[in-house]
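Note that one protein chain is taken out, while the other chains of the complex remain in position.
Lettered A, B and C in written order, each chain numbered from 1.
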Amino acid sequence: ESKLADFPLAERIKAKVDAGQPLDIYVSYHDVSNEFAPFMKAGVARAAAEEKVNASFIGPVGADADGQISEIETLMGKMDGLAISSVSTDALAPLIDRVLAAGIPVVTFNTDNPDSKRLAFAGQDLVQSGREAGKLMAKVLGGKGKVMITTIDAAAQWSIDRETGAREALKAEPGIEVIQTLNTGTDPQKIYSAIENAMLANPDLTGVLSLECCSTPAAGTWVERNKAADKVKVVGFDLLDQTVGLVESGDIQATIDQAPEKQGFAAVDLLAKFVKGEPIADVDTGVGIYTKENIAEVAKK
Amino acid sequence: MTHPSSQDAIVKISGVTKRFPGVLALDRISIDFRPGEVHAVIGENGAGKSTLMNILAGDLQPDGGEIFVDGKPTAIATPLVSRAAGITVVYQELALCPTMSVAENIMMSDMAARSAVSIVPRDTMRAEARAALARLGMARLDPDTRVGRLSVAEMQLVEIARAIRQNARLLVLDEPNSALSKRESERLFEVVRQLRAEGVTVIYVSHHLAEVLALADRITVMRDGRTIETIANDGVSEDRLIRAMVGRDLDAATQWSLQAEGRSAGAAVALSVENLTAPGLSDVSFSVRAGEILGIGGLPDSGKDGLGEALFGLVERSGRVTIDGRELRPGDPLAAIRDGMSLVPADRRGAGGLLSMSVADNVVSASLPRFSMAGFLRRGAIRREARAQVARLDARISHLGQRLGTLSGGNQQKIILGRSLVTNPRVLVLHEPTRGIDVGAKAEIYSILRGIAEEGVAVVMISSEIPELIMNAERVLVLRAGRITGELSGAGVSEEAILARAMAS
Amino acid sequence: MADTVGTGARAPAMDRFSMSRLLRARETGVFVALVALCLFLAFATDGFLTSVNLLNIGRQISLLGIMAVGMTFVLISGEVDLSVGSTYAFSGLAAGMLIIAGWPLAPALIVGLLTGMAIGLINGVLSTYGRLPSLIATLGMLSMVRGAALILTNGQPVTVNVRNGADAGVLETFAFMGQGYLFGVIPMQLVFFIIVAALAWVVLSYTNFGFKVFAVGGSAKAARVSGISVNTVKICAFVLMGLLAAFAGILSLAFLPSGQAGRTGLGLELDVIAATIVGGASLSGGEGTILGTILGVLIIGVMRNGLVLMGVSPFVQELMIGLVIIIAVGIDKWTMRRRA
Partner (left out) sequence: MADTVGTGARAPAMDRFSMSRLLRARETGVFVALVALCLFLAFATDGFLTSVNLLNIGRQISLLGIMAVGMTFVLISGEVDLSVGSTYAFSGLAAGMLIIAGWPLAPALIVGLLTGMAIGLINGVLSTYGRLPSLIATLGMLSMVRGAALILTNGQPVTVNVRNGADAGVLETFAFMGQGYLFGVIPMQLVFFIIVAALAWVVLSYTNFGFKVFAVGGSAKAARVSGISVNTVKICAFVLMGLLAAFAGILSLAFLPSGQAGRTGLGLELDVIAATIVGGASLSGGEGTILGTILGVLIIGVMRNGLVLMGVSPFVQELMIGLVIIIAVGIDKWTMRRRA
């Protein structure tokens, strides 16, 4: 729990609060061009309206640590609060601490940065969500089989965290063997081709565990097109349109939602509350598990 | 101002001016070209001849003045307008596409006129190209050969072939035969006369006054961007033309004849070549004494064109090349220069000069170690040396920082020669040292070469211009099919003797 | 190459076909590399020489191939186009959004293709009349068009399905274009690639337009003095490139059937240029053949596939791809003693 009383808030911000001016809050997302950015941004806008603050949604196009750092550096003099999802934990931690040292409150969202002194985190515990995915995979496979893990960026922080959790959960199942982690790259065509080739190379695969938004529907599509739903089970992440459809049709067995809109909302909400003097603590936006049974809840939008 | 003759002029140039940064290339030029005449345009290097031709071609736009085609003022805004007016130009700087075949190059303008979706008529193309080549006596040239693989002379012929098959009313030939052998040139002249007989007007730009006198009906002399005079070719003398071009009497330089035989007799051998075999050359051996000017002659594919690069070690070779007994290692130009050899290549725009660099930089580029200290350039020394060379060679430049590529060709040639002189060579190899150079500059270059020979430099002069060999060389070697077929010296050096050995079978 | 008869380096095997002709052609090096690679894979893996796998490769290379055909024209004309990955994304997504908006197929596709041609036109005009080096003009456009695609889609994925509003009938045809099989066997993408390559081969080798592309790339000056409108020809090459990049982008969307402006086609330009240059086109213009480009595309596709089949780690794959590019082009250079 963090309290304003323990925080050396910058005079500039204090004056603004006292004068009753709206705060300028910046929300830096690690890649504003990915599919979640619009949801996060919507949550940010909702919170800004509710809390009567100015919120700007910023961040690099394409995950780029240097770009994220430069942008925050440039805007540091203007920000009254920063919510950040780091491209790289290690690279952003020193900057977060620098911003805090300038008397500007910082929270993390979506991707935590535990190495920094951030005040609080709003989002999913990534290792935990990976663990959940691993458990789901084990469940749909009935405890035995050969699993391939796919990710569009094996080296990204979120991917590493989820993979850690997933492998941990799968290791607990003696009947399950993880054969490889497939790094597909981010272009949709390349993702699909990589999966297609990997399936051909490993005809005895029985499970695909995707760690993110985008190789999930690609794996589901492969299953759909090859009518392999009985042979190959897919567990993945997020509720992209295509993913929802593939869960409905039974080509993807389960998907884990991370409620991006809620994360964006919570990020701004935490900062606004903190500056008002309310104590804040980590917000777990939860792990939503969707299967054929409950997918109808999200399918109608 | 209207000449009475302007009515019959096919193209009339009136008061045309063209300015380049720092140069007034054309200064109110006026000439009229009449139907069915061969009209020679002569003048020193940089007089503005090519600039004028490029304006006729639609390649350059004049800054002032008017051009009348068939009496009507016409703005030749693009090459297309020029061609539509019946004008065809053979450029001094060849305008060929090296990646395409001979036939494709010859037929390029026909293709340009056709619709984009039409099918390329390969067979017709080949046949017509062959016909055009045959007219120049070049039937042996395979129309399917890639132009990039041709010799400069062959390229020049392809360019001419392309021009003559376009049925132009006005054909501009800007130094069309600077790379051609005598026989090829003769053939070209025949074609020119034939075209004249067909009523075609031919503008002929050349530095070969003998040719001009033999061919032209009228002659326009230009100097410093101005028309000096246009005279009918009825018994004018070469001297008269030279005086008009240069604006003064030339000294006796052009009247040189072979010097006494054995001028360098007794001097030590400076360059010795034993069993040299390289692309186009087999088993060539000769030696040159210090202070001797050795001429090398031969027809275009005799191997003489590869000799310079082979001696300098730019191509793979076998055999021994020694200077004062030290053997030169091939493939190491720096060592060759250090050991005393310097090369002036034939292709000045390609292999010769550093066109994007300044005159000063070019002058010292082959002697960098001497003009630097601890790796740093000695700018002051470089400028001094460059100024000295420019003065010695009487090169016309606007300043030492001018890019070489913006000089006229003759002046480029002088600077490249200067670069070689700065290396203090023991052996100077020159390939086509005066190609495209005006009479005045030629004379200057000859006297420079004699001067350095007198200082004890061995000079190897490889040239297609036989008179140049006769005039300067103490001894002439003739090449054919990669071998030496004759060595002439003293009174034995004559045009007939050289040609006989060059063509003997 | 030195001894090739016919149209020289351009289309050596064109006029008369013979084995010795083929072996002297510019493409030989790449061809040898490809055959060696295939032989190796046939022995080293068991999945390679199956019809399923070969058709898979065929499909996987098709979009790259269609774009590489366009790049062949641009490179021969003496220019380069870095904006193709962005065009691929923009045009595909634009067409997809129109389909989702309920448009019939033909107008949606035509508008998509027109956006590609418009981008090509801008590239061409900037690189000719605008006097910018095409590398800079198209690098600028790479960034601008990517930005435009992000703005157009607001960064949201575009998924073409009935739920999002696409008409079921339209969708069926659209999906067939990207996912279908001709005679139930040959992937439609491959069919399109073959058609595009065949047309391009005819245009480049037999038509006057092809002739002019070689001419302007070989020597702009020679072309100009012959009365060829250099700028027009280059602009046409860029427009063709834009059209083909848009077509590939649309097919990609039809296949997946989803795209996302932040990721689709990112970095594709280097793949396309690499394939084309491996196939013998030259950055300095005037050189290149469709056959060579196809071989270049195949080399890259076969190798990607083979590395996966052999279970090579993705990191080593990355390394091997670079190595094979160098070796494939190297074989060409190192085996030819003489060069024009």
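Side notes on the structure shown:
One rule holds for everything that comes next: contacts are C-beta pairs under 8 Å (C-beta built on N, C-alpha and C of every residue); 3 or more make two chains touch, one makes a residue touch a chain.
From a predicted model like this one, the values you see are computed outputs, not experimental measurements.
Considering C:T115, C:Q179 or C:Q317, the position touching the chain not shown turns out to be C:Q317 (whole complex). Taking the complete complex into account, B:G353 is the one of B:G353, B:G410 or B:G436 that touches the chain left out.
Touching the chain that is not shown, out of B:V81, B:A116 or B:L400: B:L400 (per the contact rule at the top).
The omitted chain makes contact with just one of the residues B:R83, B:R317, B:R419 or B:R501: B:R419. Across A:V17, A:A45 or A:A91, the single residue that touches the chain missing here is A:A91. Not every partner is drawn; the one left out touches chain A at residues 32-33, 56, 58-66, 69-71, 73-75, 77-78, 87-91, 94, 153-157, 160, 183. In the full complex, chain C contacts the hidden chain through residues 82, 126, 130-133, 135-137, 139-148, 150-151, 155, 267, 270, 273-274, 277-278, 282-283, 313-323, 325-326, 329-330, 333-334.
Chain B residues in contact with the hidden partner, per the touch definition given at the top, are 20-22, 312, 314, 332-334, 336-338, 343, 345, 350-361, 365-366, 368-369, 372, 375-377, 379, 383, 398-403, 405-406, 419.
The definition used in the following text is that only the chains that are shown with their structure count from here on.
Where touching is counted per the definition, the chains common to chain A and chain B are C. Chain centre most remote from that of chain B: A (centre = mean of CA atoms).
Distances from each chain's CA mean to the overall CA mean are smallest for chain C. The geometric centre of chain A is 72 Å away from that of chain B, both derived from CA atoms. Centre-to-centre separation between chain A and chain C, using Cα means, comes to 35 Å.
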